[in-house]
Each structure stands twice: as structure tokens, then as C-alpha cells.
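The complex appears here minus one protein chain, its other protein chains still in place.
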Amino acid sequence: MSINRKYFKLFINDLFLPLIALAFLIYINYLHINCLSVNDGYLMLGKLSMLRESLLTSILCFAFFLFASYYFIDKARQDSMLECIRATSGGARIVYFRQLGVLFCVAFLFYLVYLFYNLYAYFAWNIGHFEVLGHITMCLFVYIFLVSAAAVLLGTLVALFFKRLAACLIMITIMLLVSPVALYLIEATFYGYGINLFSFYEFICLFPRDLQSIPLHSIGYSLLPDRVSAAVFYITLFLIPIMIKLLKKRSVVKYACVSLCGVICAASLTVYFLPGARTLTQDNAVGSFAVDRLYYMDEHLGSEKSEDGGFSVLKYDMELTVKNQLSAKVTMSVDNRSLDSYKFTLYHGFIITGAENQDGAPLEFTQDGDYVEVKSSGAQIASITLYYAGYNPTYFAHSQGISLPGNLPFFPRSGYQVVYDVDEQGFYSNFLDKPAEFHIRVNYGKTVYSNLDSVGNNTFSGVSDNCVLVSGFLDQTAVDGVEVVYPYLDAEQFGEEMLKADVLSFLKSREDDNPIEKIIILPYVNMGSYARCNYYSDGTIVCLQLRTLSTDYPVCLVANEKQALFALYNTYLKNHSDFENRLSIERQQYEAYPDLEPGLAIMMQDAIDRLGEDEALSAIDSFAHDRSDKRSYEEFFSSLQ
Amino acid sequence: MLKIDNLSKKFGRKKVINDLSITFESGVYGLLGPNGAGKTTLIRCITQLYSTDPAAITFDGTPVQRSDGYLSHVGYLPQKFGLFRDLSVYDAMAMLADIKRIPRGGIKDEIYRCVESVNLIDRINSKVKTLSGGMVKRLGIAQALLGDPEILIFDEPTAGLDPEERLRFKLIVSKLDRSKTVIISTHIVSDIETTCDRVVVLNSGNVDFSGSCDDLCRVAAGKVYVVSQEDTKTLGGRCFVQSQYRDESGVMCRILSADELSYEKVSPTLEDGYMCLLKGV
Partner (left out) sequence: MIWRRIALHLKCLRFFSFVPLIVLFVISPLTFIPLLNHYGPSDALYSFLLEYTQTVFPFFSVWWIIFISREYIESDGNELLFVFKPRTLLREYLILFAAYLLCALVLYLLLLSVFPTALLEYFRLICICLVYFGISYVLMYTTSSVPLTVLITLAYSLMAMAVPSEQVNAVFYLSLQRFDGDILKTVCIPQLIIACVLIALGCFVNKKYIRYR
């Protein structure tokens, strides 16, 4: 019998290890079969349900392999025969490495079981896109196999270097540190003592995050470099002391292996800390989704500016490259050539590295938060080219996908604008004052979609008052002449029949006559009400859901600063008693404090009393929808005579 | 007096002890037998770790199952002993004294008495894990002595010990009160020679011999020869080579044979008698 089969027999003959492994396998099978039957015909959590179900058990795989490998290796260590084996030319390393081999094989077997169910779901649920198959396979490889491998090596390390009680305590501590329980401790540490350990938790927790929430269907689960490199880092880190202990002293092989592991370890650590997009997580109070809120509400509150730049950008020529972040070269043709300085708004996460004029001569610039000022130094400026790179944590541009809506100033806008609404905790829907010409080329491996017309090879051209770029697990279809770009994995919302019905229902419900050429669905991230729906001048709707489009769309046609008035207008029309209540409250307040400005409901009622209901409401509706009308409410209502 | 009557014990289909009857009175008994003879099983039956027929084992006429205080009369040292390694010697003894239900008032004195009797008093505050193998065995003996039990059972007490420790063990046993029943289970015959009054030889769950050491020696009387190594080749299967040694004549073999041989007969030792029984000479 070959030596490898002997070690498999050792594993199987143990009685408990294979029993527990079998019990675990049965549990995995139960979960997956249950997922198949629950989702039969109606994929509630989308076509990634099976993958989600698999990834939920990633932490259990880690726990199983950690303790199982400790137990298996410790058994050999306790074996009195091992002393005589150590005296042989192979030494104890043969025993341990063969045992490691058995454990890795078991881990791979588990991986195959997971893969089987996911492949079954892939075909049964008609996912159809090959890229998703690759995504599923890689996700399982990283979060099941690599995690299990790391656990095997960690268990081995603990068995080789620590005594039983200490080993148990270490393993339990590690398990609790990487489990969701640790997040409570980290939150408490942060809120109570101001110590930020969220990054540390993200570094040690190899498991997929936010599995309790619906995933971002356009990108699936994170396979960003930070996740993969973290797993590789830990695997090589654990391998190093194991090899030092087990390999023959002073051998070339030992030095070579240890050095190689060391290099890979260092490289993965470097990759982990590279700047760029990172895995989105909801439970990080200072990172990820919270970054913008903290920046605008805590650190830079009151630093927003609003200033007319004195020029308009007529044309944008953009060359964008997306890897782990966005790198851009944007050339802007301006109409006013004789300004001393040109003011732009660009999201602060994009750091400008250079500025040039139309002749390629460098221009002086300053970047203060979201505000950029480029000095002309007295020369005539026909165009300005800015070079910048960076990222926004929420509106991502990375190897898995792109979600760059026009809300985020990811390309420079003329003048200084208030970018973020601290009340809504989201980016304003800022549009260009006048539609501009766009030529955009995106260097990216996947198909990119935009509101602009595609001329092939991820190149876009068109005229619009804003620009959106999306990419990932997206598909494009046409419904009643309207192009719809949607995440096809979200079968619950965007199944073929549902999508068609929702689009037709929306088109039928419209009361305006704006042209609708395209609808682009963004990944659902909670970034305030402005992100729900936006209408671009080229006839593109950019929204989060189709289901609520009928109610979101009319609201999005209203300018940011007039949302309150439009909401009150709708209340007047649809829920008059609520309007009456509000009016009564405002009148009482005004009687009590006559020095205060009259409330919006009072001004609206006065206008209605003066002009009549129809005329007043019509004027309010027109004012609300006119983005170019920058008057305040008081100025508007005063003008209604 | 510990009496065993028709004791049988099987695990599954395998009969480990086969209708065994033996009486242990006061004195030191050596329980000899090869591996798998049933020595440890017998000991575990005596200590009631294994359940037995109610009447199979009696102590002073009372079946041990019905005797509530029987186990307080038993002191047992298992084959491997390594308990409570993180406690001090004193604390480990206190734990075991507590388990043995030794009255609280006398525990301290009892512990000191037992530890002193095994010459571990200078290490009484040391942790068990810091003791050498021999010292741990001595600690095991000390805990067996707790409560001054009438029956002392030592399972392979000298396994893994160096000659000095083995000698020390023999001295400890020799100092024990002769009114106790001491059972030493071993397959090292030389341990029995100097310490035991009587020997019981077990083989395949049966008692092959029960008697004094001299009686066991006599089993091999007239069957022990000394021949040269070359001569053993001519004898073939008619003999069993007991041991070899070198003297001025060369390599000599001590053989056992039931046949009358023309070689030099020598006086049998305990080991000769034991091997005769085992090999059926």
C-alpha cells in the first residue's frame, strides 16, 4: 500500500474525525439542497443565492479545519513512535507533511462538493454568463479552499508549537476574533475608547462580509486584491514556521522554500495595502460606506463651497483606466479662455497629479478637498488636461466592476459646487449647467455601459449634462424601444418578465414628455434620496430600482434645492389633510414668532389664495422642475402676483 | 482476603478472562504473564472498573458490589500515571485523597506520611510536571498508599524506570505492612524475585500457576541446561533458548528442554520456571 493511502487510512480510522467531517458534509448538503428547493422557481435572493449559502459556511470550514488539523497533527506528535521516525533520514517531516497532504485533500474534497452544488445551480437557474461561472469558482476557491488551507496550516502550527491547554485557548481566541462577535467588541472599542480596530478586523477576517444582506448583484462577492492577498499572506505566514521546524536543518531546500514563502508573504502584504478600492462592508463604522459620511459630516463640515467658475466646459475628452482604482486623463475644452484661474469640483478621493494646457505646458493647480483651482498664469487657455487617480469607496471602480454615476463628481465640473448633502447623507444630483460633448475611452477588461452612445471597444461619445459609467455582471435589453442596462443576477427584480412589466408600467404611468432612451440600473447602495433616480438630458434614467421608478422619476426631475417644495406640492395634491395639518402648525408658529420667515406651506397657500389653485400649482410645478431657475422660495413666491 | 471465584470477562466475542479462580491473602503477590494474558483486565475487575458477576469477587466474604466500603480498602497504581501535572505534589495528593474520601481532618498528615514513605518529601511543593519519570511513579505509589488501604495493586510499576528507581520501588514494597495484600502485575520476572512471596502466572485468561517463587522455580527443575551456541543448532526444536551469555568458553546458551540431554544441567531460576510454563516445556 502506498504511503499516501496509509495516511488517508490514519485519518479515516480515527473514528471521530471522519465522523465529524461526514456530519459537516451532511450539513453542507442539507443547506444547499434546502437552498435549491426554497428557491425553486423564484430566486428571492437572486441567482447568487447558492453561492451565498456556500459562503455562509466559510467560517464553519475554518473552524472545522483548524481544530481537525490540530487534533490530527497532535495525535502524531503524542505518538511515541514518532521519536524513532525522527531518527530516520526523512525525519518527522514525512509524517507531518503527509498528514498535511491528507488534510489539504479533504479541504479540496469539500471545495468540490461546494462547486458541485453551485455548478448545478448555475445550470438549473439558467445563469448563462460564463463570467459568473468564473466568479463562482473563484469565490469558492478563495473563501472555502484557501480559508480551509489557512486553517489547516494554523492548526498545524498550533499543534507543533503549543501545549494542549494553550493550544485550545489560542484556537478559541482566534475563532472568536474572526467571528461576527468580534465586531461588537470592535464597535465598543471604537465608540467607547476611540480606538479604531475595524481595519485590523478586516485584515484578520478572511470570510466574506455582509452575507446577511442582499449582495451587490452587479459585482457579486468580493474577489478584490485585498481579500485574495490576505488569504495568501496568512497561508505563507503560517507555512514559514512550519517549514523551519520540520525541514532538515541547514538544507538548501529549506532555505529556498522559506525564502520563497517569505517573498510571497511580503508581496501579498504589499498588495493588501495598495491604495484602491476595498471590499465594501456595512459594519465598518469608519470605513467603506461610512467614509463619505465621516468626511463631510464630521471632518469637513462647513467647508463646502458654491461658486460660479465663470466658464463652461464645452467638451470632455476622457481616457480612463480602471484597475484597483480609477486613473484618468481628462481634457476639457472651455469657453472662456482668459480667466486667471479655472475652478473645478472633483471628488476629493481623486488626487490630481498634473495639469496641462492645450499645448502640453504644465499649469499650476491646487486641490483642497473637492475643490480644484488651476491657474492660467496669464496665458490663453483653450483646454485644460487634468491627470488624476483615486477612488470612492461606495461608487466603486475596480477589477470587479464599475459604478460611477453622475452624482459623484468623478470628472471635473466647472465651478465650486456643494457635493454632499449631510442631511440626506448622499451626493447631490449635480448636473452640468449646459450639456457638453463627451468622448470617453475606458480601458477595462469588461464591457462598460454608459448613458452616452457606444462606438465600440468601451469608447463612448455623445452630448449630455452628465455622465454615468457602469460595468460588471450587467446585461442590456430593449423594452419598447428603451435600452435597459440591468444586473441580470438579481432575478427577483430583473427577471425577464418582471423587467418588461416594470418598464412598460413606468412608461405608461409617465405624465411628462421627456424622451426616454435608456434606463441604467445602479447597484443598490444607500446614498440618500438623490441616488434613487436621475434623468440626464440625453434621455437616460439612472436609477436603483425599476419597481419604484413611477414614483421616483417625477421627483428626480425636480432640482435638488426644490425637493422640499415639490414634496409639499405632492402632499397638497395627494394627501390634503396632511397639508392642512402642516399649514395649521406653521400658522401657529408664525403667530407665536412673527419675526421668523413664514413657512413653505403658508407661502404656498398664500399663492393659491392669490392666483387660484390651478395657476398657482402650475407655477409651482414649473418652478420646481426648472433646474436653471436658481431663485429661493421667497423670491419665487414674491414674484407670483 | 480477596477471593476471586470463576471470574470470566469478555469484550465482544473475545474472552479475556476465562473462569479464573484465585485467592489473594495477605502478602505480596506477583502477577506474571505475557502481553494480552489478562493481567490488566483482572486488575480492573478487582478495582471494579469493569463490571463483574456479583459473586465473582469477594472481599472478606462480602461480594465487592454489595460492599460500600470496599473501594476504600483499595489502593491502585495504573500502568500509566500522569495526572494533575499542573498541580504541586501536595495538591495532587490532596485531590486524590479527596477522591478517595479520606477524612478531611487527617488529610495533611496522611499526605505527608505517604510522600515521605516514597522519599518525595523534598519535592512536595514542586509541580508534578517538573518531576522525573521515576519520581512521578513514586508519586503514583504514594497516592496508592493514601488511606492505608488493605489491598494495593500496582500495574507494571517498574515499566520505564531505571535500575535505581526499580530498586527504590522494591525497597518501598519491602517496607509495606505484611498484613496487606499487595498485587504487583508485571512481566519483568526479576522484579518479582526479590519482592514477592507468591506468584500467579496468567496466560490467555487462565491461571497457569499459583504458588511460591520456589514452587515456580521447581517447575523448571531438571529442564535447564547450559550449552554452547553451536550445539543449540544441533538440538533444533527440542529446546527453547532462555538466554545467552558470554564466558571464557565463548557464547553460551541457557536452554529449557523437557528431554533428557547430555549437557550440563543447572539450577532453575524463577524466569526459567516462568518460561517453562509459557512455552509448555
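Labels for the chains are A and B, by order of writing; each one numbers its residues from 1.
Following the convention adopted for this analysis, a contact is a pair of C-beta atoms (placed from the backbone, for glycine too) under 8 Å apart; a residue touches a chain by one contact, two chains touch by 3 or more.
Quantities reported herein were computed from a predicted structural model and do not represent experimental measurements.
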{"item": "Chains in view that touch the one left out, judged over the entire complex", "value": "A, B"}
{"item": "Residue of B:Ala94, B:Val227 or B:Cys276 in touch with the missing chain, whole complex considered", "value": "B:Ala94"}
{"item": "Hidden partner chain, touching residue among B:Arg13, B:Arg104 or B:Lys233", "value": "B:Arg104"}
{"item": "Residue among A:Leu25, A:Cys168 or A:Leu640 touching the omitted chain", "value": "A:Cys168"}
{"item": "Residue of A:Phe64, A:Trp125 or A:Phe473 in touch with the missing chain, whole complex considered", "value": "A:Phe64"}
{"item": "Residues belonging to subunit A that touch the chain removed from view", "value": "16, 20, 27, 31, 38, 56-57, 59-60, 63-64, 66-68, 70-71, 74, 164-165, 167-169, 171-172, 175-176, 179-181, 184-185, 187-193, 211-212"}
{"item": "Touch residues of subunit B, complete complex, unshown partner", "value": "11, 44, 47-51, 71, 74, 76-87, 91, 94-96, 98-101, 104, 140, 143"}
